[in-house]
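Comments concern the structure below.
Of the protein chains in this complex, one is absent; all others appear in place.
A and B label the chains in the order they appear, each numbered from 1.
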Amino acid sequence: MKKLETDIAIVGAGPAGLSAAIHAAKSGARVTLIDENRLPGGQLFKQIHKFFGSKEHLAGIRGFDIGTQLLKEVEALGVDVMLGTLAFGVFGANSLGLVTDQRSYELTAKRIILAAGGQENYLAFAGSTLPGVMGAGAAQTIINISRVRPGKKAVMVGSGNVGLIVAYQLMQAGVEVAALIEAAPHIGGYGVHAAKISRAGVPIITSHTILSANGKDSLESVTITGVDCAFQPIAGTERQIECDTLCLAVGLNPMTELAWMAGCKFEYVALFGGHVPLHDENMKTSVDAFYVAGDICGVEEASTAMEEGHLAGIAAAESLGFIEKEKASRMKAEAREKLNMLRTGYFGQKRADFKKHMLESFACVCKENRT
Amino acid sequence: MTHERDECMNMTDMRIKKHPILSTQQTRKLITIYFDGKAVEAYEGEPISAALMSAGIRSFRKTRKRGEPRGVFCAIGRCTDCMMIVDGRPNVRTCITEARDGMKVETQIGRGEFKSP
Partner (left out) sequence: MSLLQCGYVSKEELVKCPGFPSEERMAKGAVAVIECVQEIPCNPCEYACPQKAVVVGDNITNLPVLREDLCIGCGLCIACCPGLAIFVVNKAYSETEATVEFPYEYNNIPGVGETAEAVDRKGNVVCRAKVLSVRNPPSNDHTSVIKIAIPKEYADDVRGIKRRLD
């Protein structure tokens, strides 16, 4: 196995990883950015809608344009980008096993930032394996990256932002959306996203779930059913909807394998998608060389991922002496301020509360380790 | 590479030719791949699964026990539902493997078998 070395290794070239790479590289550190996909950008290049947030920080700009900007900066800064490269393991205190094109490498880094993101959850029901049943993110990749329609008529499951946005994007791609169903009695994502698809004539059917996906060689229809407040099907409320594509937008869960391998301390936070690695206010985990940023430590949004990446990049560089303490303090305070601003309001406040709770848990864990 | 153009599975209207937000992609090279022996039009470098889906092909493999059809689920190389035999190699994740001219793509039945060279 060929051995490689770097100052800061970053796993994941999505919004968190790209942002971390930029700020770490600007400080003069040698940065290696790794992504298992052949194209960088993670979720960013699939986001064709205009982002929310503050105008000063890229609001109103479409996700893929933000991705292009970040990528240009990364390239201009001379970051070593390894695409189509899977980080398959953590070895020793601070080495990663990498495999690309059937060759493997051992990359030793003084600091490692894990920004691997999240992956889509699966919903099991009769017929859920039929061709035509796919993740909502998968449909988004197929339409916005490959420019192919996955089908002609779709039903969306899940009314969080992913479900609402992908339903809209399916229509932009020329796919009819017959309905969006949601098991809870209310919509989970932003009202304005729901309003857009309502205006386009998509019925949003709350308190309903999928009973079965039907078809022989591929999806031909779905059977949905009403559910009560305990999410149990209500007999007699079944109905069939003809469709050839069923998109599951039922949440994301953090891709934390490398953090587990590194021995990081975790906590289960349902709001954030499951088990998440704990971190301090510098995005540092309970294992000295390892930092985290983005969905891997709590499923939120691309904007928070970018700011956490920003924070982790600066903190990692500072810990190696690339940024002087006072300057780093100011830069980190700025990033934390932006994160606070993004975690406000009806949706953001709960995330702010849980992130605060995670910091407190981290402090307890550190105290335990010292005693 | 010559092929019977008339029998080639042309891209159906599943290709997105006009999009309200995304600008038209740069001209991509048209190639031919083969699905279970049948010629399918594709763009060089796109995921094999995209080329197949654009031609209306959605069932990529059959499961071992019950012979049930499987196709794309995650589209990012994580779930392995889209595996097919590509140029004789089984268990190839077609959603992250690039199409090349002349590639032979076959429905995988059950487990893949690595044939010794």
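Rule of thumb we're sticking to: contacts are C-beta pairs under 8 Å (C-beta built on N, C-alpha and C of every residue); 3 or more make two chains touch, one makes a residue touch a chain.
Treat the numbers as computed from the prediction; the structure is a model and nothing was measured.
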_Where the missing chain makes contact, among the chains that are shown_ = A, B
*asked:* Tell me which of A:22, A:81, A:148 or A:194 is the one touching the absent chain.
replied: A:194
*asked:* Can you tell me which of A:3, A:186 or A:325 touches the chain that was removed from the display?
replied: A:186
*asked:* Please identify which residue in A:33, A:116 or A:342 touches the non-displayed chain.
replied: A:342
_Among A:50, A:103 or A:356, the residue in touch with the chain that has been omitted_ = A:50
_For chain B, which positions touch the chain that isn't shown here?_
13, 18-21
_Applying the definition given at the start, please give the residues of chain A touching the unseen chain._
49-55, 59-62, 171-172, 174, 176, 185-187, 190-202, 204, 206, 341-342, 344-348
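As a convention for this text, only the chains that are shown with their structure count from here on.
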_Quick check: how many Å separate the C-alpha centres of chain A and chain B?_
27
*In the complex of these two chains, what residues of chain B are touching chain A?*
13-16, 19-22, 25, 46-47, 50, 53-54, 58-60, 63, 68-78, 81, 96, 98
_Per the contact definition, I'd like the list of chain A residues that touch chain B in the complex._
36-38, 48, 62, 64, 119-120, 122, 129-135, 137-139, 141-144, 146-150, 172-174, 217-218
